[in-house]
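To start, I am sharing the structure in question, which I have written as structure tokens.
Here is chain A:
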Amino acid sequence: MNAAARPLVQAHDLAKTFDVSAPWLNRVLERRPRTLLQAVDGVSFEIERGQTLALVGESGCGKSTVARLLVGLYAPTRGSFFFDGEDAHAAFKGSNARAMRRRIQMIFQDPYASLNPRWKVADIIAEPLREHGILTDKAALAERVGQLLQSVGLSPQDMAKYPHQFSGGQRQRISIARALATEPEFLVCDEPTSALDVSVQAQVLNIMKDLQRKQGLTYLFISHNLAVVRHVSDRVGVMYLGRLVELADKQRLFSAPRHPYTRMLLDAIPKMHDTGHARTPVQGEVPNPLNPPSGCAFNPRCPFANERCRKERPQLLDDGHGTRVACHAVEEGRVDMPAAAA
Partner candidate 1 sequence: KTFKWASQGEISTWDIHSQNNALQNGIHAYVYESLVYYNSKTFEVEPQLATAWSNVSPTQVRFTLRRGVKFHDGSDFTADDAVYSIQRAMAKTSNYGPYVQGIERVTKVDAHTIDVFLKAPNPVLLRQMTELRMMSKAWAEKNRSVEPFDMKGKDENFAHRNAMGTGPFTLQSWQPDVRMVLKRNPNWWGEMDGNVTEIVYTPIKSGATRIAALLSGEVDMVLDPAPQDLPRLRANGDIKVIDGLENRTIFLGMDQFRDELVGSNVKGKNPLKDVRVRKALYQAIDVDALTRNILRGLGKPAGTLVAPQVAGWTEGVGKRFPYDVEASKKLLAEAGYGDGFEVDFACPNNRYISDEAICQAITAMWARVGVKAKLRTLPTVTYFPMIQRSEASIYMLGWGVPTFDGLYSLQSLVRSVGTGGDGNYNVGKYSNERMDYLVDRIKVETDAPVRARMMTEALQLSNDTVSHIPLYDQVIPWAMKKNVDMVHRADNRVDIRTVKIQ
Partner candidate 2 sequence: MSLLEVQNLIVEFPGRRGTLRALDDVSFSIAAGEILGVVGESGAGKSLTGASIIGLLEPPGRVAGGQILLEGQRIDNLGHEQMRHIRGRRIGAIFQDPLTSLNPLYTVGQQLTETIRTHLPVSAAEARARAVQLLKDTGIPAAEQRIDHYPHQFSGGMRQRVVIALALAAEPQLIVADEPTTALDVSIQAQIIQLLKNICKTRGAAVMLITHDMGVIAETCDRVAVMYAGRVAEIGPVHEVINQPAHPYTAGLMASIPDMDSERERLNQIDGAMPRLNAIPRGCAFNPRCPQVFDRCRVERPDLMPAGATRAACWLHAADRKEAA
């Protein structure tokens, strides 16, 4: 396989377990075992260079944890993450950690918390440049920061301001400029627009798209909002309780969702132009991640669940059309095919 054909990002069987046990003495006295929380449990995916993979799912299903695993904020409990053919986690620990960090950057959800309130915009954006020794000369730094600001639609004069002097959308652009400073190839965006209102969201999404077009960036895009996901992504992964339950091309996923959970999610999207029409909310409550149901985690809420679903954990299998689904019902054909897929 030559370099061009190999996907830029390859996550294989990534897992992250948090130890949320009570203190040792309590456990001993109350004879309780360690409590482990499987935040991410065996997630695998690839992203081609210049493409966008979106991850969707309910709150707490492990999207952010995946993001943090990819940028090295967490070390995985299991599995591996290859970036451009190189084991990224080994690299993060090794001698060329800097080189790897330069190539992977992240944009955070909260535009208000992700900028140090005491720093000027110029310093915020210049920090990665200085840190990686890309530029040290003052004038050159200032020029580069100006360029970066322009590239996200801000003016170089904004350098001298503090974050609180900007609106939410502008701040998010500053974060993007900071992420772009090291000219990364891969950007992890963890709900970059969910704190913004629609008109500002449009501005930010447009900039991200423009950048991708111009610089060939690769994105992992995390969001709750399916409409946004549909707009930005090439492929979509649906997560439920730490596992990937469906992974497909955008078109296929939206037109022919296979997994019962994906369908429920799509049904829950409010339809803009059907005013007054009730939508079908996802039924039931999200299970406790500390004590997930056995077998398929979705089985308590699934209309197609049977004995097997309650016992055996489904694997992510290709359905032959490029969609990968983890569902016994789909595998056994118990789910009726939506029209578009037929």
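As a selection rule, all candidates are chains of the complex that A comes from, given by their letters.
FYI, a contact is a pair of C-beta atoms (placed from the backbone, for glycine too) under 8 Å apart; a residue touches a chain by one contact, two chains touch by 3 or more; residues count from 1.
Note that the structure is a prediction, hence the values are computed from the model and not measured.
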Touch assignment for chain A within the complex, options 1 or 2: 2
Chain A residues touching candidate 2 - in the complex, by the definition given at the top: 58-59, 167-170, 196-203, 205-206, 209-210, 224-228, 230-231, 254, 264-265, 268-282, 285-286
